[in-house]
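The complex is shown incomplete by one protein chain, all other protein chains being positioned as in the whole.
Coming up: chain A.
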Amino acid sequence: MRPGAALLRGVLALLLAALPLQAALAHKIKVFATAEGRTIEGYVYFPGGGRGRNLQVLFLGPDGARLGETATDADGRFRYEAASAVDHRVVVDSGDGHRGEYVVSAAELGGAPPAGAGAAPATAAARNAPEAPAGTADAALEQLVDRAVARHVRPLREQLEAYEEKVRLHDVLGGLGWILGLFGLAAWLHARR
């Protein structure tokens, strides 16, 4: 009995020792981010697990150049002021070979008119659109609407992301079917010999 109890204590001690390093305690890392005005806000999380705390968050431009960096807080959240309205690739690396990425598009950041949806308003004119006609009621209203829509769409986007991460039964069954098929193929090849 005594060795058993000692073993159990040792196991528990090991488990407890591992707990503070939860940042690494996962097998996949994900980033979610949205922009409100020029502020990129988001969080880092492990699907099926907790938040990624105290991790470095990098912001890369469309050409891969480093635009800036910040770190997640104790809740795994981060906040960053974008200097320009270009596509921001938000990259988190947990240091153990896991990496998460999320793209905040230029359109989302600039508050520029989303006329050509999908196409980033990369021209200087479009980028400066919100500031240039400062005081125009239209622009202000548009920004307001953009922000409101972004706020309302956000839960949906989060839900969509989470849904994508879900392990779905039909995928598991599909994989098992593949293994069964390969087994059958191998058995058939052996039988022919």
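Methods note: contacts are C-beta pairs under 8 Å (C-beta built on N, C-alpha and C of every residue); 3 or more make two chains touch, one makes a residue touch a chain; residues count from 1.
Definition applied: contacts and distances are computed from a predicted model.
The subunit not displayed here is recorded in UniProt as "Cobalt/nickel transport system permease protein", chosen from "sulfate adenylyltransferase", "Glutaconate CoA-transferase", "Glycolate oxidase subunit GlcD" or "Cobalt/nickel transport system permease protein".
Although one chain is not drawn, the whole complex shows that of A:A83, A:L144 or A:V172 it is A:V172 that touches it. Counting over the whole complex, chain A has residues 11, 14-15, 17-19, 21-22, 24-28, 46-51, 94-99, 167, 171-172, 174-176, 178-180, 182-183, 186-187, 190-191 touching the chain that is not drawn.
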